[in-house]
Structures are given as structure tokens and as C-alpha cells.
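Input: one structure, supplied below.
With one protein chain held back, the other chains of the complex are shown just where they sit.
The chains carry the letters A, B and C, assigned in the order they are written, with residues numbered from 1 in each.
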Amino acid sequence: MAMDAFVGEALTVLFIILAYSYLIKDNIGFQFVQATYVGFGVGHSLVMVVKYFSENTFPSITSGNILLVVPLLVGLLLFGRLVKGYLWLYRYPLAILVGVGLGLQLRGMLKANLIDQIISTMNVNLSATVDGFNSIIIFIFVLVSMNYFFFTYRGRQGSGTIGSIQNLLMKSGQYVLMGAFGAGFAAAFLSRLAVFMGIIEQVVTFFGLI
Amino acid sequence: MSIIVEGRILQLVFLLGYSLLILYGINRSVNQGKVPNIRQPAAIAAIEEHVGRAVEMGRPVLFQTGIGDVSSNAGATHMAMLGVLDYTAKLAANKEAKFICTTPSPTLYPMAEEIIRNSFLTEGKPDLFTDDTIQFLSNQQMSYCSAVMHLMKRENISLNIQIGFFQAENLITLEAAKDSGAVNIGGAVRTLRIPGMAFGCDYFLMGEEVFAAGAFCSRDPLRLGSLLGQDLCKLAAIIVILLGFVLVAAGSDFLVNLLTI
Amino acid sequence: MSDLFRSSRIPLILIWVAVLIIFGDYFFGGVFNQAFSTLTVEWTVIIANIAIIVGGISILLRSIMVSRRSSVDIVERIMHGWQVVIAVFIFAIGTAFGTTSGTYNWLYTYILLPSWRTVYTIIIFFMATASYRAFRARSGPSFVMLICGILVLLRNAPIGMRIWPGFYSIGTWILDVVNMSGGRAIMIGSVVGAVSLLIRILLGKEKILGESE
Partner (left out) sequence: MSIIQRIGYRKIIYLLVLIFTVTPMIYPFGLPVEVSTQSNDLFNYIENLPAGSKVAINFAAFAGMYPDSQAATRAVLIHIMKRPLDIVLWHSGPDGPLLFDAEMEFVSVGDRVYGEDHVYLPYVGGGEATMAAIAENIRGVFSVDIDGTPIDNIPLMQNINRAEDFDLILVLADCGGATEWGVRQWNIAHGVSVGGTPCSISYPDLLPFWKTGSIIGMTNGVRGGGEYELLVKKPGPGLKNTDVMSSLHILFIVLIVVGNIGDFMKRSGGGS
């Protein structure tokens, strides 16, 4: 193994041991690793953004589209947030980010999150197949889960049949949602597991165990 | 053909319809004064019960604000958390329970401090506000965790509240609280955070319930009004699904095609 | 006059204009499309990338402030100082030699990757202890959640299929039906929440533009 690779691998294993020493007790070694990755991450993201501007935006300003200077200047007002007393400057570019961000998100959600989901839920296929059975179950589960998220109706939900039906729908909606979050937990675990396997593999191969 | 882009007409109808329903809810609550009352969420009722228990046992109540991410959609979660903080601080001051609030967020720290100070003032107990009532522990995720774990053991807390914008560290603090014998009350909006919260808490709020709890605690007519509007929107969606189901069962896909024009 | 600019009235008008252009382009196209293209391609991309720079610098400024405050304990001050030093060092190396240079690649592969991934995976250990200590089936719904969690764990683990083939199909059913239905209900709720949030912002009732001075 080339010299710098070996030194690199040794350094990596040192970082791994320092980081996991947190499990025994929070210590300076761990805080060093955490400060390193936060600082390195900030430095790296600044390098990449400056690279994008220097290769894409500035050339297109100088070569053709001089009007791009205006959004650049408005964008620089964002620095108002860092200077005491100039917070009000920061609000102009922030308004554009908020308006564009929420606008784009909502206009896409109207079809993807709402109409498509409604159509797919109502489009039950009544054939006596597994797919048919599932589509009916999904139809019921979606309606019941949506019932869990009613807040103002619950205020008038007293006794009597309407109250008990509502309560039953809400309760069964809670069961469906909790089942869904059980699946969510398994996904969250699987996600970190893969990263963890890679780390342990690096240590194990460095010490030549495999 | 029509000036509206083909295939998006119904989306415009839904957008305008939902906006009107929400404006109706807000107008009815703010201008006409008919503020909708919503039932106390189970987790909020549990806060009341367990703050009382904390006083009997003479052990403190811990409230965590969560990470102060400034992204636009997390802003609404912070507002709900601050509503619950205000409600809990008033409760603790009223029953004279020892109240501790910890935060890893420099942006949420001043807002939380102001709210707790006012709550103690309105309950007529400003002297309860000592300098360890609100503690900014560290804006590093893991350093904040270890600091909170030590605090939980040292203070022997009996109630740990974590409703708001949390990241992966919430599992660590939930387990540490359970380990020191405390009751966990939590709440998360994002689906990827709900399982961890649901597993570790005795009572918890999921998804939009966090906003409902925030509105309930702050009793702000605008939020309560918009909650009524949102319920009407969801009801409309359910009615469309039911109608569509009946038509599909009867063999006609009229509504399915209508929704895609 | 100057307090008109200081207030958030004009930024609110900017939000109105941005939202109208975006929905105008989506529903009516035509003249809105040119405004939409200018707004997103030329304005928002540049402002969003400057926001990343401002975000990075505000983290460093806060670290400088913490490292200079005497009330903070010495170890944390050193670490915040080190954070700023390494950020500036990496920025210098990155812009001077370029990110494809050997030294930058070496620093990135052997320092950033391990430190980021180890801190990220520490949670696995805590998930294990929390599984043993905190994950309790207290009520009916949390019992269902525990069972579904275990069944999907068995579906994801290749060994699950070897123990009993049914685990794979049940786990897949939970993912494709139960999880999908719950997710769909939350999705429909999120659209309603987004419309409500947008309306409250357009009415100027949300403190999203930060506190006034």
C-alpha cells in the first residue's frame, strides 16, 4: 500500500476509535472529531459554491447576461443577517426564497400528494385477486387514517352514535398509522446500519482480521 | 382551448377551494369571534397530570426546545413548540414545580427565554425564574446529548417533554430520561422522526397533531380558525374519495377522468 | 420613509409576486412562463447559493463568538476555534489547489469521511440500547407498531426469508399496504397544511420574515 494511503488508513482508524470513545464517556477526543467534521463540512461547501459561481455565474455575467448582476446584488443583502442592525436588508432576498420555495413545493404537491393519491385510493379494483383485496384494504386504511387528523370535530364529539362512530374511526386510524411508523423505524435502522457496516469494515480490514 | 393549461384545471379548483375553506375558518374565528374549541390532545392532558406529579415528588420538569433549523417549513414546528412551552411554563409556575428548559439552538434560546419569563410573570411568580431555568447547552448535536444526559441524572427529573423539531439525537435523550425514571412526552411532525419518538415516549403527538397542540396551548384564534379550515379541506377530500369509490364500484370512471382534466 | 423599507411590508409584496408568478406559470403558462424562467433560473439559483455561503459564514462567526466567551468551558472554546481553523484551511486548499487535486482528495477521504460517518453512526449503538430499555408496547397502538416494526425488520434481513418465507411476504404487505396508506393520509394532510401555511404567510400573520428590529 502506498505510503500516503497507509498513513491515511491509520488516521481514519484513529478517528473512528476517537469518535466511538463517546460511548464510554464524552471526551475531548470525540469533540475533536465532531469539530473536525463540522468545520471541514463548512469549508468544503463554501469551496464548492464559490467554484460554481466562479465558473458559471461570473462568466455568464461578463460574457453576455449583464442583468445577472441585479440578483447577485440582491442576494448579497442576505449578509444583512450577520450584521447587527441590518436584519431588515436580509428580508428582501429571504422573501424571494420563501415565496419561490413554498410556491414550487405547493404547486407540485397539488397533483403528486393530493389528486394522484385521491384517484389511486378511489380506483378500487373489485376483482377477487390479491391486488383487488389490497386495494380495498388501502381504501379503508386511508380513510380511517385521515380521520385521525380531525381536530375541531373532536370538540363536539360527545356521546351518542355519531360520537362513538367518530371515536371508532379515529382509534382504528391510530392503529393503521402506528403500523406504518413501525415500518418507518425498520427503515431508519436499515439506513444507519449500512454506514455503520462500512466503518467497522474499515477497522477490521486495517487490522487484517479479514 | 381553455386558458388554463390542460390537465391542471382540477388542481386549480382544489387550490382555490382549499384556500377559501381556510380563509372561511380564519374569518369565522378571528372576525366573527366564533373560536372553534378543540379537545385537549392526550399528550397535553398528560403534561398537566405529570407536572402535578412532579410537584408531589419534588422532582423537576424538563422541557427541550429541539434544534433551531431555520428552514421555512420548520418555522411552523417552532411556533407550535413555543406554544406548548408557554402552556407548560404557566402550569409549572402555577403549581410551583421546578422548571428547567434546555436548548441547543442559539436562534430559539432568546425566544424561549422571553416566553418563560412572561409566563412566570403572568402567574405572579417572577422569582421562580432563576439562571438555570433556561440553559443553552451546546449547538453541537452530540455534546448537547451528553450535557442533557448528565443534567437528567443530576436533577433527577420526573418529566421530559420533547415536542418540536428534533433530529436523531432525540432517541438518546428519550432513553436517558427513561433510564432516570422519568415520563416521556414527545411530538414530531416529519414522518422520519415519528417512529423514534413513538417508540420512546409514553404519550406523543404525531404529524399535524403537533400544530393542533400548539394552537390549543396558545389559544390563538387565527391558528384555531385555520385548523377548522384544514379540517373542512380534509373532509372535502374524504367526500371526493367516497364519491369516486361509489362511481368506480358502479363501473363508471367519470370522477377519475374529471379529476385529470 | 426609511421605516417603510425597514418593515416587512415590501418583502411581503415580494412573496405575493413570487407566488403569483409561480402559480401563473403552472396554470396559465404564456406570459407568466418568461417571468417564471427569469425568477427561478436567474434569480433564485443565485440567491439560494449565496444563502449557502451566508449559512456557512454564520456558523463560523458563531464559533468565533463562542471561542472568545470566557464563561464557556475551555475545551469547548478550543474545539470551536479548531472548527474555524479547519474550515478556513480547507477553503484555502480547495480554492488554491482545486477539489480534484491529490492533497484535497486525501484530506477529504481520510479525514472528512470517517469523522462524519462515525458521528452519524453512533446513533446505532443508542438505537440498540433504546430497543432494550425504552421501546415498550404500552398500549394497543404501540403494540401494533412494535409488531409491524419487527415484521419489517424480518423482511429486510435476508435471514428472515430463511427462517420462514412468510416473513418476506408479510413484511412486504406491511410496507406496500399499511405503510403506504398511513403515508398517503399524512401526504394529503401535508398539502392542506402547506396551503394553510402559505395563506397565513400571504396574510402577513406568520413571523417567517424574522422579528422586526
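The rule we apply is simple: a contact is a pair of C-beta atoms (placed from the backbone, for glycine too) under 8 Å apart; a residue touches a chain by one contact, two chains touch by 3 or more.
Everything numeric here is computed off the predicted structure, so don't read it as measured data.
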Out of all the chains shown, which come into contact with the hidden one?
A, B, C
Looking at the whole complex, which of C:F89, C:Y108 or C:W173 touches the chain that is not displayed?
C:Y108
Of A:G132, A:G163 or A:G198, the residue that touches the missing chain is A:G198
Touch assignment to the omitted chain, from C:I59, C:M79 or C:L175, lands on C:L175
Among the options A:A35, A:V100 or A:V176, which residue touches the chain absent from this view?
A:V100
Just one of C:I150, C:I170 or C:L202 touches the chain that is missing; which is it?
C:I150
Missing-chain contacts on chain C, rising order, are 26, 36-37, 40-42, 44-45, 48-49, 52, 99-100, 105, 108-109, 112-113, 116-117, 119-120, 124-125, 127-129, 131-133, 135-137, 146, 149-150, 153-154, 156-162, 168, 172, 175-176, 179-180, 183-184, 187
For review purposes, identify every residue of chain B that touches the missing chain, sorted by number.
191-192
Can you name the residues of chain A that touch the chain not displayed here?
23-24, 41, 44-45, 47-49, 51-52, 55-57, 59-60, 97, 100-101, 104-105, 107-109, 111-112, 116-117, 119-120, 180, 183-184, 187-198, 200-201, 204, 209-210
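Criterion: only the chains that are shown with their structure count from here on.
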Could you put a whole-Å number on the gap between the CA centroids of chain A and chain C?
5
Which whole number of Å gives the spacing of the CA centres of chain B and chain C?
18
Sites on chain A at which at least two other chains make contact
22, 31, 34-35, 38, 97-98, 102, 106, 110, 114, 118, 121, 142, 146, 149, 177-178, 181-182, 184-185
Would you pick out the residues of chain B that each touch at least 2 other chains?
8, 11, 15, 72, 140-143, 191, 195-196, 198-199, 207-208, 230, 234, 237
Tell me, which parts of chain C touch chain A in their complex?
5-8, 10-12, 14-19, 21-23, 26, 39-40, 42-44, 46-54, 56-61, 63, 75-76, 79-80, 82-91, 94-95, 99, 106-125, 127, 140-142, 144-153, 155-156, 173-191, 194-195, 197-198, 201, 208-213
Interface residues, chain A side, partner chain B - complex
22, 26, 30-31, 34-35, 38, 97-98, 101-102, 106, 110-111, 114-115, 118-119, 121-124, 126, 139, 142-143, 146-147, 149-155, 157, 177-178, 181-182, 184-185, 188
Can you list the residues on chain B that touch chain A in the complex?
8, 10-11, 14-15, 36-39, 72, 140-143, 146, 191-192, 194-196, 198-199, 206-209, 212, 224, 227-228, 230-231, 234-235, 237-238, 240-245, 247-249, 253, 255-256, 259-260
